[in-house]
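Missing here is one protein chain; the remaining ones are kept as they sit in the complex.
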Amino acid sequence: MTHKVKAWQNVTTFPLPGRQEKPRKEGLTMVMDKGLGLNATRDLLETAAPYIDFIKLGFGTSALVNEDLLRDKIRLVRSYNIDIYPGGTFLEVASIQGRTGEYLAYAKEIGFTCLEVSDGTIRMDWETRASLIAAAREYGFDIITEVGKKDPRDQIPTREIIEQVKADLACGASRVILEGRETGKGIGLFGPDGSVKHDELSEILAYIEDISAIIWEAPLKSQQQELIIRCGPNVNLGNIAPTEILALESLRVGLRGDTLRFALQPK
Amino acid sequence: MTHKVKAWQNVTTFPLPGRQEKPRKEGLTMVMDKGLGLNATRDLLETAAPYIDFIKLGFGTSALVNEDLLRDKIRLVRSYNIDIYPGGTFLEVASIQGRTGEYLAYAKEIGFTCLEVSDGTIRMDWETRASLIAAAREYGFDIITEVGKKDPRDQIPTREIIEQVKADLACGASRVILEGRETGKGIGLFGPDGSVKHDELSEILAYIEDISAIIWEAPLKSQQQELIIRCGPNVNLGNIAPTEILALESLRVGLRGDTLRFALQPK
Partner (left out) sequence: MTHKVKAWQNVTTFPLPGRQEKPRKEGLTMVMDKGLGLNATRDLLETAAPYIDFIKLGFGTSALVNEDLLRDKIRLVRSYNIDIYPGGTFLEVASIQGRTGEYLAYAKEIGFTCLEVSDGTIRMDWETRASLIAAAREYGFDIITEVGKKDPRDQIPTREIIEQVKADLACGASRVILEGRETGKGIGLFGPDGSVKHDELSEILAYIEDISAIIWEAPLKSQQQELIIRCGPNVNLGNIAPTEILALESLRVGLRGDTLRFALQPK
């Protein structure tokens, strides 16, 4: 499937320069899909495929959908060369039930290309995590790990987050997602109102060498805007609602007020 | 229409056990539909029909849609054996205009299977309510009444709510909805920030014998989560957005962090 976006390109240039096109190694966008049907999935791909790198079927939703439909949807997404994977919570469930082998085999057979390894809800010791990453890589999955706890009562100090990011990458993960949940509020890098905690952000940026290995879950526009202004248009962003993909891409290239204003400032 | 969800069932079991499948008498989910077109309705049904028991066409929206389209949509929803009904406000309007006879006849003819009898906005004395329920039952409708006022200035004491629930059931209603509106904030059981009022909830749970007769309008995830943890996976929930049906079902079965955490706690 090709997607030519030549329309306006003889008219204007993007105010924020440098946005990478596919195939790209940074500037990734991950969609949080909570159950799009085939009509909506087609709409999403036809309008926005060049701006989507991963589609995550949130939580355990892929366990609830008709199997034939799930196969059709995975095939459709794959026809656009976009990676697709089930939510990490689902693998956490398989892990505590001692069924990771069956889980990996089935995920492979049904067509998923990526897997998220997380401990957002369960406790998982480091050896289990490492062996899970290794086992999933054996199956040929691209591995994205997630660092962070879903419950506000369990939050991890920034220094530990940094350590775990490094350990995961050393262990074979391609990328590490920083937990932001669907709301982006009172979780990880974000205060109760969704505002970015600047000290924590600076600490992570200072201590992680290759920032392109991180995918920031940033569901709110204010968060996306701040990360783009801070890290540039090719920051990796996740948990983006399907309805927000073009709006986010407008932010990335400076075709929306908030980042256009930034692009116009004297540097 | 059948909908086999066998995909993952050899892989894991649901962390929160006991979720009832269709046909079921409790664990009902009611969707708040504000005007889905046929493509979106098909998507919703294909992905989530096993998790939907009622579709409510919110407010007076069904009065605004092209008649042929409305008939097609009702037929489509009915082909999945899902009940469908117009918002209660619409019948309130017919009632104050002295047109309930015409309303009931037309609702029947066009294919609705349920009716909501409410006084969320108008004043309706008990005799009128009772005779409206009786008249609608004559037409063969399944009757859901709603208890609660839409305006924060008109809120009803919990004890009165309980009395009205009992009276409605005695009078022929199959279920009673507790008003939560579309926002779930500053209304009925919910504080201005959407938090559940625990005392009021406990009072209702203590005094209503058959809790499966109640449908809780709970549009926010935090509310759904709290009601599931408190009342179990088969609590009846309403005013769920179409985009949230699979997310809610994930909550019900423990495939989402918030209820998975609960399922894993030592009891």
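The chains carry the letters A and B, assigned in the order they are written, with residues numbered from 1 in each.
Please note the rule applied: a contact is a pair of C-beta atoms (placed from the backbone, for glycine too) under 8 Å apart; a residue touches a chain by one contact, two chains touch by 3 or more.
Keep in mind that what you see is a predicted model, and the values were worked out from it rather than measured.
Asker: Given the contact definition stated above, which residue among B:V11, B:V31 or B:A94 touches the chain not shown here?
Answerer: B:A94
Asker: In the whole complex, what residues of chain B lie against the chain that is missing from view?
Answerer: Where chain B meets the chain not shown: residues 34-40, 58-70, 89-90, 92-94, 96-97, 99, 102-103, 106, 110, 120-122, 150-151.
Asker: On chain A, where is the contact patch with the chain that was removed from view?
Answerer: Within chain A, the residues touching the omitted chain are 3-13, 15, 39-40, 42-44, 46-48, 51, 243-247, 249-250, 253-258, 260-261, 264.
In the analysis below, only the chains that are shown with their structure count from here on.
Asker: How big is the gap, in whole Å, between where the Cα atoms of chain A centre and where those of chain B centre?
Answerer: The answer is 33 Å.
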